[in-house]
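A single protein chain has been omitted; all remaining protein chains appear in their positions.
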Amino acid sequence: MKGELYLAWRYLAYHRVKTLILTTSITLIIFLPVGLRVLVRQSQEQLTARAEATPLLVGARGSPLELVLNSLYFESDVPATMSFGEVRRIESTGYALPIPVYVRFAARGHPIVGTTLDYFDFRRLRIAEGTNLRMLGDAVLGARVAEELGVGPGESVISSPESVFDIAGTYPLSMRVVGVLEYSGSPDDEAIFVDLKTTWVIEGIVHGHQELSGSGAAGLILTSDTANVVANAAVVQYQEITADNLGSFHFHGDQSTYPITAVIAVPPDQRSESLLRGRFESPDELLQIVPPVDVMDELLETVLTVEAFVIAVVVVVGLSTLATAVLVFMLSLRLRRREIDTMRKIGAARRSIGAVMASEVAAVLVVGVALAAILTGLTSRFGSDIIRSLL
Amino acid sequence: MHRIRTVHRVITVSIAGILAACGGSEQRDPSTSENARAPETPRDATVYTVNYPLAYFAQRIGGEHITVHFPAPPEIDPAFWQPDGATVGAYQSADLVFLNGAGYAKWLDVVTLSTSRLVDTSTPFRDRFLEVEGTVTHSHGPEGDHSHEGTAFTTWLNPQLAIEHAASIEQALSARWPEHEGSFRDGMTSLEADLLALDSALVAATAAADSRPIAASHPVYQYLANRYDLNLESVQWEPDRAPSGSQWNDFQRLLSEHPATLMLWEGEPLAETSERLESLGVTVVVFDPCANIPAEGDFLSVMRQNVESLAAVLARK
Partner (left out) sequence: MIEVQDLDFRYAEGDFVLRVPQLAIERGSTVAMVGPSGCGKTTLLNLVAGITSPGGGVITTNDVEVTALTDQARRDFRIRNIGLVFQEFELLEYLNVLDNILLPYRINSALELASDVRDRAQRLAQDVGIADKLDRHPDKLSQGEKQRVAVCRALLTEPVLLLADEPTGNLDPGNKGRVLDILFDYAERSGATLVTVTHDLDLVDRFSRVVDFRQFHPQDA
């Protein structure tokens, strides 16, 4: 068998272009549907794991999918907001730990997630570098954000304006990076975490500005009486929170009316979860409470349908390619008739001639399958990097 | 259209999932103390407070079972203290942080603490907060919301409210460390007895006040006045600063409408201030709110001294 294998190898090596094409075809025929399935399964597992790890989500009435996508995956669409006072409402029931999130703004393409320290405990996020949030204006970066932006503790990131043309809207706040999280393999790696109050600063509800008393403030006052001073638009509001101006930051209006996009509710047990859900079932209720896993299951059904369709198409294309490869092989056999004849005439055993041909086919298949296996393994390990580079 | 939007979301989220996938989450032991919040601290039962009275109450109730921290420098009024980042980090490491409520400690608005560990000890009497009169707020533009700066926060000066603060502390400690509930109860009982005795002493001392006009150097005695029906008007003077001419003029105008014969001070005023007040027929009474750690004694001893000082003057006049 050694001789036949040697001859097969020589043939394949001499016709390297043809060999490469055939091997690549086999590789792709196998890898495309398998790799796709691996990617989809992994993303499905990740999405499901994320949803399963989040017991309940409370938000304004509307699309449950939008609420889940915004709160768990920080997708760009911002759902209708709810008021911060609802956090106290949930807390007062004693049925769950409420963790507010406000996901509306972004900085250099990365979502800014306004939340509390409980979020880090809940998601088991750990600090790799620096410290966690401490002061207003602090930011903790997800692992991938730090990597992509090349920013670390001691540096800063500036929030992006929501609209270039909305000059009266939110404007950039320079946030001080104090920490970088460890890689978690979740959407948290792509986010910039700030205190909830910092997102309100970005929104302009909380701000710091020059003193409105004293001799220098005369040009800043619209009207004043003994109880209240009305400032005019000339008051400069700070776009960076420093140790010097920190004390000037303050709230206007009732904090319980301030906006958030969702509350992650973490009940201690099943009974509490049921009781909490019961509290939001009134038809007059302005909020909705959703178990993310139910929403994601519905979404993933659609994903699976799409996947099945794509795989079917890929399989059909693969089979066509395989048929073409078989045709190429058969044609090449015809072209090699003379070679086969020579070997026969010299005295090659019938089985030897067959063995040479079979070895060639087997070699292409084995290498193709092996490459497909390697690619599938690499996809499993580095799929996210590949997708990112393609995007 | 909805279907298309959903498919678009499917693709986007799948990509998000893929982007987040593949790395594999590390297996973490949930029992490890290393997480995003805690620096390396000993694992005693640790509580932090935002002022000294709460620290005193917590220590009286918690006893040997807890370690109480109140890191504000002793010379600073804790209500207006701004801790630095390292100190905020220390607060983050606490098992429980006891807040005074009523807007005390403005620094809470500009720092990040875990809300699940915060205990607002004034929650039971939120509806009984008092407003500070004469505060100037500000707003932006004619339709802007006002800033809220007008809630009095020295709630512990009413021993009844101090007992409610303490009760909240006991409740939180027992919920967090139920194995020591009995001990906490004992501590609370003892503290409550002392605070009730303090209240009785103040009732007795202030009985002589009747509706006598009393002045205060600083608007920090609202809850004291409210509890004991004191006819109190405040100015905004500091013990270590001599009032200006206009301040004296304002004070005299106040006296013309509110003829106070004694004035409560947070600390001993300057001798010249005392002298001038005496010349106006106003006796200085030091009534230390004890918001921070006293140089000598403890909260109860300071309050008892306050009662003695007040009683002595009220009895005379």
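Just so it is clear, A and B label the chains in written order, and each chain counts residues from 1 on its own.
Following the convention adopted for this analysis, a residue touches a chain if its C-beta (ideal position, glycine included) is under 8 Å from a C-beta of that chain, and two chains touch if they have at least 3 such contacts.
As the structure is a computational prediction, the values presented were derived from the model and not from experiment.
Although it is left out of the displayed model, the omitted chain contacts the following shown chains in the full complex: A.
Of the options A:77, A:91, A:297 or A:339, the residue whose C-beta touches the omitted chain is A:339.
Here one chain is not drawn; of A:93, A:352 or A:380, the residue touching it is A:352. What chain A contributes to its contact with the hidden chain is residues 2-4, 6-7, 10-11, 13-15, 338-339, 341-350, 352-353, 356.
By definition in this document, only the chains that are shown with their structure count from here on.
The mean-CA centres of chain A and chain B are about 43 angstrom from one another, to the nearest whole unit. Contact residues of chain B toward chain A in the complex are 6-7, 9-10, 12-26, 28, 30, 34-37, 39, 82, 84-85, 88-89, 92, 106, 109-116, 134-142, 144-148. Touching chain B in their complex are the following residues of chain A: 39-40, 42-47, 50, 65, 69, 73, 75, 87, 97, 116-118, 120-121, 124-127, 131-136, 138, 140, 178, 181-187, 189-190, 195, 197, 206, 212-213, 222-223, 226-233, 235, 241, 243, 246-247, 249-254, 299, 302-303, 306, 379-385, 387-388, 391.
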